[in-house]
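Below are the structure tokens for one structure; questions will follow.
Moving on, here comes chain A:
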Amino acid sequence: MQALYHRLKALFPLGELTEQRENLVFVTVDAAHLRSLLLQLRDIEGFTHLVLLTAVDWIETGEFQLTYLLGNRAKRQDIGVRVMLSREQATMATIHDLWPTAATYQRELREMFGIDFPQSPGVNEEFILEGWNDIPPYRRDFNTLDYAEATYNDRPGRESRDPATYMREKLYGEGH
Partner candidate 1 sequence: MQFDWMQIPYSLLTLFIVLNYGMLLNALIAKIAARVGRRHGIPIWQNYADLLKNYGIRSSITHGVMFYLGPVFRLAGGVGLLLFVPTIFGSEMFSNLSFAGDLILALYFVFFGTLGMALGAGESGHPHAAIGVSRGLSQVTTAELPFALAVFAVALQYQTLSVTDIVAAQQGGFLNWTLFTNPFAVAAAMLGFLGSMMRPPFDVVLAPQEIPIGPPTEYHSSYLALMQTNRMIFPIAKIVVYMNLFFGGAASWPVFFIKVFFIYMVSVLVGVVFPRFHVEQSVRWFLVWAVPFGIIAVLMV
Partner candidate 2 sequence: MSVRDLLSPFSAWKNVLRDPVTIADPLNRDAAPRYRGFHQNDIAKCIGCGTCETICQNGAIDMLPVDSVATKIGDSGLRPRIDYGRCCWCALCVDICMTGSLTMSNEYKWVDPNPDNFRFTPGIDRKSWDSAELGYQRPEQHRLTETKRIAMQELEADERIDNFAEIVAGYTVAEAKLEADRCVSCGICVATCPTHMAIPEYIAAVRDGDYERGLKILYETNPFSQVCGRVCTRKCETSCASRHEGDAIAIRWLKRHITDQVPYERYREIVGDPLPPTGKKVAIIGAGPAGLTAAFDLARLGHQVTVFEAKGAGGGMTRYGIPEYRLPYEALDRDINLILSMGVEIHYNCRIGVDRTMDSLQQDHDAVVLAIGLQQGRQTRIPQSNHERVYRAVDLLHKITANEPFELPHCAVVIGGGNVAMDIARSLARMQKQQYGVVNITVTALEEQQHFMADADEIKEALEEGVLIRDRCGPQGCEVDTGGKLIGLKTWRVVSIFDEERRFAPKYDEQDEVVHACDTVIEAIGQFSDNSLLGELLTETLEWDRGRLKIDAAGRTSEPWLWSAGDCVKGPDVVSAVADGHRVAASIHQKLQEEDR
């Protein structure tokens, strides 16, 4: 995989190589070079299978990480291409013309993370959710527990005691 990395490095401004396994590596590339890198990987290097496309929300640094995972069946290798996007302007070029199935991924990312892929077919249609009126749910700043508690009723009658506190009350009559 090192050889591949060096070949690619000569052509594209790549970030550091993370070797997770002997047959799985991750590289970072900027958004502008993604498409040409993917084309290179698909057409020249034989990474023809788009395994998945997903995002990670690094809210601390204000970035979304898009991961394009490509597989090369003949060589039994996988490469994950990472693209960091600003959370503020989360827009990315679509790749549905390279892999038609990417349109589905992009539709999901649009809905669940709020990352836009202009020109991707049906990207603005509801995919999984229906009538969603909050921030995209997979974003880290969306708190699902709070939302669920505010929206759906609990069955009343649940209460619990902390053993340590309860024992102190019970054994020493201390209320703290």
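For anyone wondering why these and not others, all candidates are chains of the complex that A comes from, given by their letters.
In this text, a contact is a pair of C-beta atoms (placed from the backbone, for glycine too) under 8 Å apart; a residue touches a chain by one contact, two chains touch by 3 or more; residues count from 1.
Owing to the predicted nature of the structure, the values given are computational and were not obtained by experimental measurement.
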Response to the item:
Among 1 or 2, the complex member that touches chain A is candidate 2
Worksheet, complete the sentence: Seen from chain A, its contact residues with candidate 2 in the complex are 155, 157-168, 170-172, 174
